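Complex shown without one protein chain; remaining protein chains in place.
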Amino acid sequence: MRKRIKRGDKEKGYTRSIVQRSGQNVYACYQCGRCSAGCPFAFEMDILPNQIVRLVQLGQEDELVQSKAIYLCASCFTCVSRCPKGIDIARIAEAVRETADPKGADHFGPDDIPAHRAKDLPQQAYVAVFRKFSK
Amino acid sequence: MFEPKIMSFICKWCTYAGADLAGTSRMEYAVNPVNVRVMCSSRIDPQHIFYAFSSGADGVFIGGCHPGDCHYVEGNYKTLRRVFMVKRMMKDFGIDPSRLRLEWISAAEGGRFVTVMNEFTQYIRELGPLDFKTMASIDEDSIHG
Amino acid sequence: MNQNRPKKKIGVFVCHCGINIAGVVDVEKVAQRLSSYEGVDFSVDYVYMCSEPGQKLIEEKIKERQLDSVIIAACSPTLHERTFQGVAQRAGLNPYQVEIANIREQDSWVHSDKDKATAKAARIIKSMVEKVRRNESLEPITVDITRRALVIGGGISGIQAALDIADQGYEVLLVEKDPSIGGHMVQLSETFPTLDCSQCILTPKMVEASRHPNIKILTYHEVDSISGFVGNFKAVIRKKPRYVNEDLCTLCGECEKVCPQVVSDEFNEGLSFRKAIYMPFPQAVPGTYTLDTDSCLGLLPIRCGKCMEVCEPMAINYDDQEELFEEEVGAVVVATGYDLYSLDHLGEFGGQKYPDVVNGLEFERILSASGPTGGVVRRPSDGRIPKNIVFVQCCGSRDPENHNPYCSKICCMYTAKHAMLYKHRVPDGNATVFYIDVRTGGKNFDEFYQRTIEDEEVMYVRGKVSKIFKEGDKLIVWGADTLTGDKVEMEADMVVLAMSMVPAQGAADLFKRLKISTDINGFLAEAHPKLRPVESLSSGFFLAGCAHGPKDIPETVSQASAAASKVGDLFAKEKLFHEPTVVSAEEEFCSGCGICVPVCPYSARSLNRERGVVEVNEVLCEGCGACAAACPSGAAQQRNQTDDQIFSMVKAILGE
Partner (left out) sequence: MNVHYYPGCTLKEKAVNLENSTIASMKILGCDLQEPRGWTCCGAEYPLSEEKIAGLAAPARILRQVEAEGGTKVTTTCAFCYNVLKRTNYALKTDPLKHKRINAFLKDDIAIDHDTKEKTTGFPPYHGNVSVVHLLEFLRDDIGFKEIRARVKRDLSGLNVAAYYGCRLLRPYNEIGMDKPDDPVIFEDFITSLGAQVIDFPFRQECCGSYVSVSRPEAASEASYRILRSAKIEGADVLVLSCPLCYYNLDRQQNLIKEQHMEFTGFPILYFTQLLAWALGENTGSLGLEEHCYNPAPLLESLEKAEVAE
């Protein structure tokens, strides 16, 4: 299917909201792909980190909030430390997660952890994963 | 209606040429500003600005090349810094700092020269005359040294 | 103020310019009003001042009324200032006693209210009367020229500039810090897009330079400092001890055979070894051995002394000394070239850790028939022929966040060339290029790049590489293919990094010593990016080659020739003439505070600490006046644009 790219108020508004939340100049990205090249979870991602930035530039909210990739980011900042244009992609991913499912359902909540694992997991992992992936 | 007197210092390489272009393009603008051509906007000494105010100017305009385009490499940056300083001094003297305006206008920006001149004249017109009576008269000799 | 008002007889000539001025400005009224203005002796209007009769009118009136100065109220000074200065000169007046009042472009053409435009014209003319009243009669500043050029750097740009200047009939000193001229170009294998052998086209030029009667080559020398000004520089040059007399050395090579010290070879980028006494490469100019004391066991015959023992022509002299000497030159061409950005900055590519991750110059040596592998592509670690090779572009370039913000310009082409030459030598190998953009602006460049992809089947992957690391004897390259949206992990036997080009090592220090300005990246700054691209801001300094920014060979050669022709321009003049409207430093007012010294972008002002005053080199002053505005005591005054002149112009404009 051919995709039509539109730059309407909705799209521009979405880009603006991500820029505001993340504090990042998403337009600085020139799509070199270095973020994706170094990302430890790129193998598992449906869209790559550089594509996330591209979709933010285009204001493609639906594709972004439905992606699995934003819930694979471990905030390891490899992309941030190598980006030639100084863009904090982890912040962009965080901003996109914030805009996903505004009704407030958790992407990953306490009920999603099987009982046998709950005992062993370190506290910091709980706190971190809920902070990142739930409301 | 109040017609302000406006003193305009403009650099030879950019803004003066921009003003010439406005002329060759026959654009019309406010008659109030009169230009003095200097080699570079950085030639403008704070003394010149204050002398203009004390001699009856209601507004002073300085025109230079855009950052990076200065014929003398970095004169316009020096001007920028001096204008910041002069504006602070103006405050201390009780002169509204917005009576001094610095703009970068290139040789190709005749239209912009016109817009800036009209805007600035209108702005000063609305601001009203610079009331110098409350200030001690400046002894000319002390300025010339 | 009154005491500064000299008594001058001033004439005012108001031009109608047909109806261009007279249609809006009441010129007769203006002329009449001015005739009673203080100092104005005579005032008249005429239909076309620039016409033959108009010029005649001015000339006659100057003579008739013995005018000291004239004002021409007409069009913009950019149009006819020179014309009217010529008229005045013909009438025996100094051209600096002519001023133009611009009442056309900045009055009649931009206003329609006749009364107001007329009043404004009078103000403009009055301000110019106030100015010209205080104008001095000036003569252009003249200086003699030393017709001898100094070229710093013996790479292709320096060699070309030296040859071109020498061919114009002027003497040239060519100073090179290394033992031979040739620069980086002599290290290259073949050149894009024609695949000429680099050495084959360069070495004849090197020989030509060495035989040219007007060129004196000083290799293993460095420029220590340069003082003086355009046409009259004094250069202090440092001779590094070579310990071998180049005139006596017969290149027999006996010394090299006995030398026990083996060190890594710079010419081969550390991929092979040389002795402590060595010749950098067989075609070196001058053809002589050089003893490198950093690697030598010691210059005492007791320590070693083997080379001296076997040298039959007795060319080796352990007592050779460093020397400083002075040379007079009139112009300087700076052609110090480039180096590659160090791999140390790229920890994610292993820094210098992996021998099989090489930079572009190392790969040039590997490809070169005169290189350490005889032109067979072998990887440095174990000498195996790499079957999978990866090229990474933009290493350290276009990376404002961590490295260099600029594009190094030639890497796209040389990477295509590397990939092509690799495929010529290893037809069954796989070559992959990681790129962000491929920039092939140049004659026949894109055709060459297309051939690399279509004929040689080099795989281009659009994406930057994030990490390179070793796994066993393979290298793993982590990249991305942003066109397909895949993360790419690739096994490679060897990786070639297109490292960013940076100013040559030591250049930053040299530029500081020469007091010539650089851009934010340390490359030399040109006087104007469009109109004066081969001149430095400092008068008498010219730029050539990569010292000014990344360039390919043809561009470097063009710039070197352009610089040489600029030097020729300078030397062809009998004397140097310079605009005299410079800024003075009146000693009676100068307190020696030195504030004006750093304000000057041309280093025209210097503080004489002994005398406690600032001195001005008028030849260097371009007359911007920034120092005059900075001077707290009024000691810095611009000729014919003094503070007093500006004040009185302001007064004339604002006064009733």
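The letters A, B and C name the chains in turn, as written, and every chain counts its residues from 1.
Throughout what follows, a contact is a pair of C-beta atoms (placed from the backbone, for glycine too) under 8 Å apart; a residue touches a chain by one contact, two chains touch by 3 or more.
Given the structure is predicted, the values throughout are model-derived calculations rather than measurements.
Partner chains of the missing chain, restricted to those shown and counted over the full complex, are A, C. Across A:A28, A:V80 or A:A100, the single residue that touches the chain missing here is A:V80.
Looking at C:K234, C:K353, C:K387 or C:R611, the residue that reaches the missing chain in the full complex is C:K353. Taking the complete complex into account, residues 20-23, 40-41, 43-44, 71-72, 74-78, 80-82, 88, 90-91, 94-95, 98, 108, 112-113, 117, 120-129, 131-133 of chain A touch the chain not shown. In the full complex, chain C touches the hidden chain at residues 346-348, 350-351, 353, 467, 469-472, 476.
Basically, only the chains that are shown with their structure count from here on.
Chain contacts here run in a simple line, from one end chain through to the other with no loop closing. For chain C, the chain whose average C-alpha position is most distant is A. Centres computed as Cα averages put chain B at a distance of 35 Å from chain C. Chain C has its Cα centroid 47 Å from the Cα centroid of chain A. For chain C, no residue reaches two or more other chains under the stated contact definition. Note for the complex: chain C touches chain A at residues 348, 394, 398-403, 436, 462-467, 478-482, 485-488.
Contact residues of chain C toward chain B in the complex are 1, 4, 76-78, 102, 104-106, 109-113, 116-117, 120, 123-124, 127, 517, 537, 581, 599, 601, 622-626, 628-630, 633-634, 638, 641, 643-644, 646-647, 649-651, 653-655. Taken in their complex, chain B has these residues touching chain C: 5, 7, 17, 19-20, 22-24, 26-29, 31, 34-40, 42-48, 51-52, 55-57, 71-75, 78, 82, 114, 140-141, 143-145.
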